[in-house]
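Just one protein chain is left out here, and the rest sit where they should.
== subunit A ==
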Amino acid sequence: MDAIYLDHAATTPVHPAVIEAMTNALQTSFGNPSSIHSFGRESRAILDRCRRYVADKIGASEKEIYFTSGGTEADNLAIIGVALANKAKGKHIITTQIEHHAVLHAAEHLETLGFEVTYLPVNQYGQVEMRTLQESLRDDTILVSIMMVNNEVGTLQAIAELAAIIKDHQAYFHTDAVQAFGLEQINVAKLGLDLLSVSGHKINGPKGTGFLYAGKGVKFHALQHGGAQERLKRPGTESLPAIVGLTKAIELIVEDNYPHKASYENYRTVFLQVLAQEGITFQVNGAPNAYAPSILNISFPGTSVESLLMNLDLDGIAASSGSACTAGSLELSHVLIAMYGEQDPRTENAIRFSFGLANDAAQIKKAATKVSQIIKRLTKQSTIIEEVK
């Protein structure tokens, strides 16, 4: 039985063309880009080309792109880096309760260093409301970090409007675009962004790669120190084949004019249609009008996450309860708690299905049918248990 992979928000398969590009780079361009002989110069030329390409596709200049070892490092570099470099201007930071742990834990770390952090609440759709940002903003705020697409429920934030609020304020605006990147064109200037984080392995690129965009003039400290790579902000021999892979992954999306959004929208519709036809009781968690179609988070009343996940896995469906990073522990989702409060049953019966290149419409239909069967089985069981009690 071939498993159906509906966990693309955790990680994605590497695109064959990415593997090819990387293999080619590994075999032919192994020079250290800092070496001054021709091996080094060749690697340097490839690195420069990748940087220019990535920069161009988000409307930035090549000097504003810093390649990292992934989304976590990019988020940490943005948040801790900006905080440490700007503490003379203030020690207040604003973020939200529903960020990825790479942002939340970096912010908590800053609290131990004497920074003050405001964690904005969200409404029941997972949206940050404009007034909460306006009300929290202080003269000593130096950074606002709000994710573009939430990794658990897929809610899309009104980033341009949120960034506009602090346009004339000293604070920098950072967005974690790890889940958003690749669905639609992102233009940092149009959105009014100072910093933006992207991860490679969420867009069919390799693990261990990502980048941070930091606009010219944005002051931030390096997290690690060493050679002069990445304009001193991220020392360490550049992971060239991975950077080539990341660039290729972006190229595949851009040159095909961001093709995925429409198909994921279709998967989403099909999935929900099947559930409805099968008579399943469910509720979609997230914002009905502002969402990334790649992520579909659904609560099934009368079930529990553990038994759902186990049954899904046995039936060959790979899905997830929350973000992969917290999924291992099966702790309650901080995102759903922020949306509904701690006592709400929806925090305990939600499953995230996330779509990607490993899927097609037939698969989605099959998966939704299987999910329906499992839900019927499980809710029947729980009704019986209720009756016995």
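Points to keep in mind about this one:
Everything that follows uses one rule, which is that a contact is a pair of C-beta atoms (placed from the backbone, for glycine too) under 8 Å apart; a residue touches a chain by one contact, two chains touch by 3 or more; residues count from 1.
Keep this in mind: contacts and distances are computed from a predicted model.
A chain of this complex does not appear here, and its UniProt-recorded name among "Aspartyl/glutamyl-tRNA(Asn/Gln) amidotransferase subunit C", "Cysteine desulfurase", "Biotin carboxyl carrier protein of acetyl-CoA carboxylase" or "Electron transfer flavoprotein subunit beta" is "Cysteine desulfurase". The chain not shown here is touched by just one of A:L223, A:L272, A:A290 or A:I337, and that residue is A:L223. If you put the hidden chain back, the residue from A:R52, A:K89 or A:H109 that touches it is A:H109. Summary of contacts with the chain left out: across A:A10, A:M148, A:I166 or A:L275, the touching residue is A:A10. Across the entire complex, the residue among A:G70, A:G126 or A:G154 in touch with the chain not shown is A:G70.
Not every partner is drawn; the one left out touches subunit A at residues 3, 5, 7, 10-14, 19, 22-23, 26-27, 30-32, 34-40, 69-73, 75-76, 80, 100-102, 105-106, 108-109, 199, 201, 206-209, 222-229, 235-242, 309, 312-313, 317-321, 323-328, 330.
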